[in-house]
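Everything below concerns the one structure shown next.
Removed from the display is one protein chain of the complex; every other protein chain stays in position.
On to subunit A.
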Amino acid sequence: MIFFKEVILGFRYWVIASGWCFFRRNVNDRQDDIERAKTEGKELTKEEKQRLRKEKKQQKKNKEKKDEKASQGSEKEKKSGSLAAAAPQPPAKSTTVKTPSAVPAPAPVSVPSSLEAPAPVDKPSKTKAELKAERRARQEAERASKPGKKGEPGQQAASGKQKAPPSELQPVIKRLPEHIQVDNPDVLKKLAKKLERQQVMGLNPTKKIPLRLDYGYKVSLFSHLHQYSRKAPLTQQLSIPSTVIHPAVVRLGLQYSQGIVAGSNARSVALLHAFKQVIRDYITPPNEELSRDLVNKLKPYISFLNQCRPLSASMGNAIKYVKKEISNISSQCKEEEAKSKLLNCIEWYIKEKIILAAKAIAESSIEKINNEDVILVYGCSSLVNHILFEAFEKGRKFRVIVVDSRPRLEGREALRRLVQRGISCTYVLISAVSYILPEVSKVFLGAHALLANGYVMSRVGTSQIALVARAFNVPVLVCCETYKFCERVQTDSFVSNELDDPDDLMVTRNGKTQLESWQEVPSLGLLNLVYDVTPPDFVDLVITELGMIPCTSVPVVLRVKNVDQ
């Protein structure tokens, strides 16, 4: 009797298994072909089976997530640790964008390793013999029906991805964030739709956040990024007493796009200030909860600010924090109480993460500044300036060399602030940095963000300075608060960057502007990059409020932060 039951159970398993196989076969037909072709007649090794299972699961997930993809904000994608891999390219992109050939090569190699890294999922055990038999039968059938199908047993998944016809979806897709797919018209359409959907509920549905259009010819290497003109502000398309967007946020967006508020810290502080005003003016609509509704109210504002100027990593972290605090408000809380709690949280964040952090960093850096030091700084970093002021107050005797670069010429502002305090300074342009470096004893650099692989993202020109300093054996110290640490990973300055207004590169001397009609010259493109990444080999020390850490310890800090929260 028992034997009979087992047979029945086994038979059921077999039926289910084969049915599942058939189902899977129909769904993943093309997918299986590659695998089938690779392993003609041979038994699938354990690794290959694992890989197969993982890929198929990923595919299912991707198909589900494709619908949700449009509704997810771009900032979420930015923050998620997505590999900036160029390998999984949608077909349109691969024909238009000529990404550097070096990028696809390392990316696919890293992708399969990341495939193996996550633990294999435990699937219900099907009898392997039945599976094998089924697959072999299918293989024979398909091989007979499809001639000319090439496949080698030893082909690796990586090269398979590279050589696979572009019309097929790659098995594991690391989603590219939307803000670096500007040259893909589908992504642009999605962005427009998203903005449409992000109207403020309850108001006239025709009022939506406008889409800012790109300006001018973009250099082909950077055609995947947005390039806006300062003369075409987003407010042109908004109504004047702005009702869709809170006036404080409109003002902030204007200040961002005109460069009045520039610099990572300043932008974050201004953003939190605007959020405070939004929260103060917020009234919970009936039948809504503050914790959910306020977050929805903030979404269109964030999209608006993102269009005025792409969000910085520090702003992204601040927004994450505010959203988390809002969603943590319990529903029992009365509105006034909730609002005051939120305002206090924002004030606490600024106080601790920006003001006190700067103080702590200044204290630790002062140990590194000795008398008779010659310190080189680049551009205008609020934190580095603060450190130098504090050191000067404490009585250290040093002199500063300010290195500046076009077109922003922020070094002039740094120079003014330092000289006003009484610090003796020298001013050079970046082209003279190798001339001046023999005099320098250390280099202090500020950072826009610190990436999870230890790279430092900062104003364009920073990596140049770090490189030359390394060549001269001058120590490079980067000062950065921990709230600027970002989970993104980037190894080059091309994939994710910001393009500023190309008209800034034009210079008028003696009434003549040589580049005035640059748009008419077909072979001329103006490129105004804002950021670049410095590899951790060039950075000797990162000074944060948690202490002085090497560049490679950034992921540790991030992990600790996540655990804390």
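Please note the rule applied: a residue touches a chain if its C-beta (ideal position, glycine included) is under 8 Å from a C-beta of that chain, and two chains touch if they have at least 3 such contacts; residues count from 1.
What we mean here is this: contacts and distances are computed from a predicted model.
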item	value
UniProt protein name of the chain not shown, from "Interleukin-6 receptor subunit beta", "Translation initiation factor eIF2B subunit gamma", "Protein YIPF" or "COP9 signalosome complex subunit 6"	"Translation initiation factor eIF2B subunit gamma"
Residue in contact with the excluded chain [from A:Val182, A:Leu290, A:Met315 or A:Ile350]	A:Ile350
Touch with the omitted chain, as defined above, among A:Gln139, A:Thr235, A:Ser365 or A:Asn497	A:Thr235
Hidden-chain contact residue, picked from the options A:Leu52, A:Ile209 or A:Ala270	A:Ala270
Absent-chain contact - pick from A:Val250, A:Ala362 or A:Ala447	A:Val250
Subunit A, residues in touch with the chain not shown (by the definition above)	233, 235-236, 238-243, 247, 250-251, 254-255, 258-263, 265-267, 269-270, 272-273, 276-277, 280, 350, 355, 379-382, 410, 412-414, 416, 419-420
